[in-house]
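With one protein chain withheld, the remaining protein chains of the complex are depicted in position.
Let's look at chain A:
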Amino acid sequence: MIHFNDVTKVYNGNVKAIENMNFNVEDGELVIMLGPSGCGKTTLLRMVNQLESITDGDIMLNGKSVKHSNKIEMRRNIGYVIQSNGLFPNMNIEDNAMIVPNLLGWDRKKMRDRFNTLMELVGLNPDQYRKRFPHELSGGQQQRVGVARALAADPPVMLMDEPFGALDPIIRTHLQEEFLQIQKELKKTILFVSHDIDEAVKMADKIALLKGGQMMQYAEPAKMLNKPANSFVAEFVGQDRVLKSMSLYTVKDLATALTLKPVSESLEAQNINENLSLRVAISKLLNQEADQLIVENNNGTNKGSITLDLIEQFLHREIKESV
């Protein structure tokens, strides 16, 4: 869907912000661009909708060069969410959310229906908020409206620049989870900028880790954590990267890959739902709550037990496989 072909950005004739960037974002994928500040991730994002010009190379959006597209028309087909939500204080929530449909000339009925659908989607009551103004809403609510606004004209592609960065941790986690649910339903192609490795691991299908305008590694979160391409990546994802990667697997993944142990009568045991992450499982085992965890599915059927040995075995296997 989005193809970066040798994209280069040079400022003032000599400062290279992006150097020969090559990667693809496939249909329906959520790709997070990650990196320290000044690595060029935001610049790269803004080159897609041409808020920044491309010095050399090109970006193909659905097979069309963004350089040669009509900027205004193209931007109306790309959802855009920024950190500070950028809602317009002079317009009420409905006008804010419906700004692109309004530009596209939708009729009132269609806009009203769309507004209602979107607000339900982002978890706000449409009638309660329709005539309110941005400043009457909390930061989290404003950002929900920001997301609704980006989705308004049902664009296939979304660009999100640290959309949850300005929110407090609890609200941020909420919105991340809700947004993942929305994405599961809508399957948009999303390019997302973040500086938070945990956010990236949690949300991304693939992570693009940048440094100094160059791609350090472009891979699935599990692969990046288990098999960092170089020392910079290893350092950036953190020394606890293996533990982080554990949150990407569920107990069920382990149960499918390896045979579970029979439940031993001599060990202290606790139950664990198979849909929980391995990180939770490890935590329970380390916490001396139990020496073995009895795996059960949603119906409570006992499927066998796991111990730290078994998780270790699984880990070795995964790390080897992802080579």
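Convention: contacts are C-beta pairs under 8 Å (C-beta built on N, C-alpha and C of every residue); 3 or more make two chains touch, one makes a residue touch a chain; residues count from 1.
Criterion: contacts and distances are computed from a predicted model.
J.: Just by its UniProt name, which of "Lactate utilization protein B/C", "Osmoprotectant transport system permease protein", "Beta-ketoacyl synthase" or "Electron transfer flavoprotein subunit alpha" is the chain not shown in this complex?
T.: "Osmoprotectant transport system permease protein"
J.: Among A:Arg75, A:Arg172 or A:Lys211, choose the residue that contacts the chain missing from this document, as touch is defined above.
T.: If we include the chain that is not displayed, A:Arg75 is the one touching it.
J.: Of A:Leu51, A:Leu121, A:Ala229 or A:Val280, which one is in contact with the hidden chain?
T.: The one listed residue touching the chain not shown is A:Leu51.
J.: Touching the hidden chain in the complete assembly: which of A:Val10, A:Met60 or A:Ile99 does that?
T.: Per the contact definition at the top, the residue touching the missing chain is A:Ile99.
J.: Can you work out which residue in A:Ser84, A:Ser277 or A:Gln313 touches the chain that's missing from view?
T.: Missing-chain contact among the listed residues: A:Ser84.
J.: Given the contact definition stated above, which residue among A:Glu136, A:Glu268, A:Glu289 or A:Glu312 touches the chain not shown here?
T.: Answer from the full complex: A:Glu136 touches the omitted chain.
J.: Need a quick check: the contact residues on chain A for the chain that isn't drawn.
T.: Residues of chain A in contact with the hidden chain: 46, 49, 51, 71-78, 80, 82-92, 99-100, 103, 133-136, 149-150, 159.
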